[in-house]
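In what follows, a structure is listed as structure tokens, so that the remarks can point back to it.
Rather than the whole complex, this shows some of its chains in their spots.
In order of appearance the chains are A and B, and numbering begins at 1 in each one.
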Amino acid sequence: MKALDRLNEELEKVYLGPLWEKLGKMVTPEPDHEVMPYLWKWETIRKYLLEAGELLRLGRESERRVVYLQNPSLLKQGLIGYSTNTLYVGVQLLLPGEVAPAHRHSQSAIRFIIEGEGAYTAVDGERTYMERGDLILTPAWTWHDHGHEGTEPVIWMDGLDVGLVRNFAGSFFEPYSEDVFPVSVPHNGSTFKYATGALRPVSDRKRKGYPSPLISYKWKTTKQVLENLSKLDPDPYDGYAVDYINPLTGGSADLRIGTTMQKLTPGMHTKAHRHVHSAVYHVLDGEGYTIINGVKFEWAKGDFFILPPWSWHEHVNTGAGDAHLFSINDLPIMERLDLEREEAYDKNGGYQSIIDVFEPLSQV
Amino acid sequence: MKALDRLNEELEKVYLGPLWEKLGKMVTPEPDHEVMPYLWKWETIRKYLLEAGELLRLGRESERRVVYLQNPSLLKQGLIGYSTNTLYVGVQLLLPGEVAPAHRHSQSAIRFIIEGEGAYTAVDGERTYMERGDLILTPAWTWHDHGHEGTEPVIWMDGLDVGLVRNFAGSFFEPYSEDVFPVSVPHNGSTFKYATGALRPVSDRKRKGYPSPLISYKWKTTKQVLENLSKLDPDPYDGYAVDYINPLTGGSADLRIGTTMQKLTPGMHTKAHRHVHSAVYHVLDGEGYTIINGVKFEWAKGDFFILPPWSWHEHVNTGAGDAHLFSINDLPIMERLDLEREEAYDKNGGYQSIIDVFEPLSQV
């Protein structure tokens, strides 16, 4: 046995390590990770969710009725609830008359409304009513509960930075003493005050930074801006796309979770690129596919899919109408920590070759 | 003659000064200034402006057809074009078919549209079309020209930080080689991209700070936000009021000139306060009065009036409908230099006694 091998072995016994053996594992030439791309069909998610609606009663024992996306490769590593290395996505169902009781946590959360109306999210005592396509924020450590005053089931997407907060051992959670946090502000008050992000009430002159003063970003407005944008040139990688921002900072609406809506016009095929940040997409409407590292992921209205870090990707709209993709990402973190990079795919005119087609698991 | 008096005299001869005699003039217990409040009637301004429309042809000899507000007390000090110590306000007329030729200057400028339509302001090659009640920015050192494709005279308010820039000896001006700066961007493109300040095109992710990416703030939107705000409590000093902001910073729309729109509902009488920053008001519509340091300034649609620094003021709407007051101010500067202060009037329930009524000069 060589002397150096023996040294390596001895080091291990005292929990020291020989960097000369391991440097390449710690400091890799390019990002090395276990996050795989994946796609879930809406029919599958919805079916189980409605089933849970029949079987599960909300209360302090089960505070939320949510089916979450579990990245298969991360599950193998024991990482429960991870869609990507940083992001969690769930789909939540609230039935008429129900209350998802008040709590707060150090994780940031966003809601994107998929179907139904008449439900609300209350943030620190202000109720914001939901409509399909709206984005609603419940910033980290704000008290929030959800209630439903309507007549039909409401379903929405939840996005939280579960992985991020777990990586940093920063999770804190607190239930509120009552199911419903006291209402202290007019319903939709923030939206009244900041219906447009370009005007600030003079009484908020001292207000700076986070959380965003705007809690709800209405679909009607977002859709209109995307219509307007369509008169200009599209972004080569994202088509017509906007980030939701906090008008007090010009940064992302939530401090840590990025939120983006993009519109792909019929036939649009964007160029491929990759970036360090990861994302989870939800198809608001339309049909098409996304090629991720050479694999074709076909999507239609309601589907969800995962874009891992540093993965080549390009989008195609194959439908007759516009497709709208909503996504959450961890770009704000990458930028704050100066870890973001982006690279354009420079072969084949910027388009990948398809080497495989993803087959989604259907309901059992 | 006393020894100290002789010393004081000798000092003066060599351009030295005895602080023991002058400290109280340099460092006053409260702001000491020469800016007087004043008010101009719309009929007067408009009459002269239309007259100028007949007598004056636009060109490189006379680049703009503008009648400006000259604060009488500052004129005595030789300060030409000063409305307040920092701000200039003019009223500009552009006739169908005319072009106010392209130039740029280190002064910031804003435009607030008063009457007519069909005219545009072009900023660095992008045309923004004007409608009554819109705010349009021409940030410092951007190329800009104005043109008119409509059929009726268009009149707007100009606001510049002439006094500020002069105080700092920072004036630079450059005419463009052609009358019209080349159009390089789709008309109203910025407005398309930032119709709401809460969404940012992904292609602008790197865009930060100033100038604001939004050049035009439409009256329709501003009015709607003020309607929304009216469901909440009014600000005690300003009624229902918003600042126009740069959605990339949460600060004022222009780096140096503050811009505010306020709505006073019928019968509303705000409380009195004072602040270091000064302002110039324009009455978009409605009628009422403002009490400034005990003097009543009665206003109606179209009028302009000056609020000097550190002056008690309160507003009253005496009309049957809402009154809208647009104003520019130098608050952004005061905040950047940490010079702002505000004080509530604590006597008489927060309301001043009227000791005089201002009589505006009518046209000669």
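FYI, a contact is a pair of C-beta atoms (placed from the backbone, for glycine too) under 8 Å apart; a residue touches a chain by one contact, two chains touch by 3 or more.
Values in this document were obtained by computation on a predicted structure and should not be read as measured data.
Engineer: For validation: placed chains = 2, all identical. Expected total copies in the complex?
Structural biologist: Full complex, one repeated sequence, 4 copies overall.
The criterion applied here is as follows: only the chains that are shown with their structure count from here on.
Engineer: Between subunit A and subunit B, what's the gap in Å when you average each chain's C-alpha atoms?
Structural biologist: The computed centroid separation for subunit A versus subunit B comes out at 43 Å.
Engineer: Provide the residue numbers of subunit B that touch subunit A in the complex, in ascending order.
Structural biologist: 186, 189, 191-203, 205, 208, 214, 217, 221-222, 224-225, 228-229, 231-232, 235, 238, 241-250, 253, 260-262
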